[in-house]
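Only one protein chain is missing; all other protein chains are in place.
Moving on to chain A:
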C-alpha cells in the first residue's frame, strides 16, 4: 500500500470515496472497528465542509511514525473563502449553513491531534492525526 495518497473533492459522492480510502487505510494499519468509524466520520466531516464551503479541495492521507507509535494523518486542504475566526467555528453549534455546527469540534474529539490554519480569501488547511493504541 502506498503510505501517502490523496482524494480530490469535487462532487458530493467524492466524500464517500474519501472516507472509504480512509477506512481502508485505518483497517490496514490495525485500528479497531470503533477507531475506523471515528476516522471515517472525521473524513466525512472535513470532506463535506470542503464540498459545502470551498466547492473543491482535497484530502491527503499519510501513515506516520513517532517513537515506535503509528498514526494516520489526514490533511484537508482547500482554496475556498477561508475562516475568519477559528475559535468561533470550534464552538459546538456554530454554523453558517443551518447545520448542527458539530462538524469541526466533532473532528477534534474524534481524532487525537487537531490543527487548523486559514486565511480569508486564500483557503483552509486542517491537519488531524489519530494514533494507534
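Going forward, a residue touches a chain if its C-beta (ideal position, glycine included) is under 8 Å from a C-beta of that chain, and two chains touch if they have at least 3 such contacts; residues count from 1.
Keep in mind that, in the parts below, contacts and distances are computed from a predicted model.
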Quiz prompt | Protein that the absent chain corresponds to, by UniProt name, given "Nitrate ABC transporter ATP-binding protein", "RsbT co-antagonist protein RsbRA", "Protein-glutamate O-methyltransferase CheR" or "RNA polymerase sigma factor" | solution = "RsbT co-antagonist protein RsbRA"
Practice problem: Give the residue, chosen from A:21, A:75, A:102 or A:129, that touches the chain omitted from the document. | Solution: A:102
Self-check item: Of A:28, A:55 or A:92, the residue in touch with the unshown chain
Solution: A:92
Practice problem: For chain A, enumerate the residues touching the unshown chain of the complex. | Solution: 12-13, 16, 19, 33-34, 36-38, 40-41, 44-45, 48, 92, 99-100, 102-103, 105-106, 109-110
